[in-house]
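Note that one protein chain is taken out, while the other chains of the complex remain in position.
Should a chain be cited, it is by its letter among A and B, assigned in written order, with residues numbered from 1 in that chain.
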Amino acid sequence: MGRRITIDPITRLEGHGKIEIFLDDAGAVENVYFQIPELRGFEKFCEGRPVEELPRIVSRICGV
Amino acid sequence: MENFEPKIIGFLCNWCSYAGADLAGVGRMQYPSNLRVIRVMCSGRVDPTFVFKALSEGADGVLIAGCHPGDCHYTDGNYNTLKRIPLMLKVLEQFGVEKERVRMEWISAAEGSIFAGVVKEFTETVRKLGPYKRNGLERGGKVG
Partner (left out) sequence: MAKLNLALYWASSCGGCDVAVLDVNEKILDIAAVADIVLWPVAVDGKYADIEAMEPGTIDVCLFNGAVRNSENEHIAMLLREKSKVMVAFGSCAVSGGIPALANFKERDEVLKRVFMETPSTVNPEGVLPLTRCEVPEGTLSLPEFYKYVHCLDQVVEVDYYVPGCPPTPQRIWDVVQAIVSGNLPPRGATVGATEKSLCDECKRIKQNKKVKRFYRVHEIIPDPERCLLEQGLLCMGPVTRGGCGAQCISANMPCRGCYGPLPGVIDQGAKYISSIGSIMDVQSPEEVESLLETIADPAGTFYRFGMSTALLRGANR
């Protein structure tokens, strides 16, 4: 059984991220999973908002 | 849902509707006991916060009753009600609350039978709608 390295959270970027690295017995990288644990759902909750409001709502997707 | 007894909060204005309710009582008119009355000095005193708080803390319907337009003891208090409540109903609908749960009525001190009729009808409307709370999540309560 190889090793597992978890990098959580990924820092110095905008947003949330997590990396799972799986190493084999020899210590070489076998597989890597990049995960984004964050969801807010702008796609849905912008529905029903006035159109002139959207530039001011979607600017909160990323404030960096 | 037949056994469901709705809880209804009634905000009645001191000068007309509360007196109307009194008249209904004195006249021994029958109406459902689902209504819990809160006397306010004017229907214009009913802040939407009261209505939202009532619903969020267990009421299934809210009745707001005041003097007929033009009859307000404070000249124009009920005109504020007349403007606020429709706006509040729009907001309620956007929150997914059936607007039939909140009813605004003008009932004078002489209209005891109208009061009894309104309470009867409103209780049945709310009974049909069922309980306000769907999944029982309290404000600031359980996370999920």
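Criterion: contacts are C-beta pairs under 8 Å (C-beta built on N, C-alpha and C of every residue); 3 or more make two chains touch, one makes a residue touch a chain.
What you see is a predicted model, and the numbers here were worked out from it, not measured in a lab.
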(message) Under the stated touch rule, tell me which residues of subunit A contact the chain that is not displayed.
(response) 2, 4, 7-9, 11-16, 20, 22, 30-31, 33, 35, 37-41, 43-45, 47-50, 52-53, 56-57, 60-64
(message) By the contact criterion defined above, which parts of subunit B meet the unshown chain? Give residue numbers in ascending order.
(response) 47-49, 51-53, 55-56, 69, 79-88, 90-92, 94-97, 132-135, 137, 139-141, 143-144
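FYI, only the chains that are shown with their structure count from here on.
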(message) Between subunit A and subunit B, what distance separates the C-alpha centroids? Give it in angstrom.
(response) 47
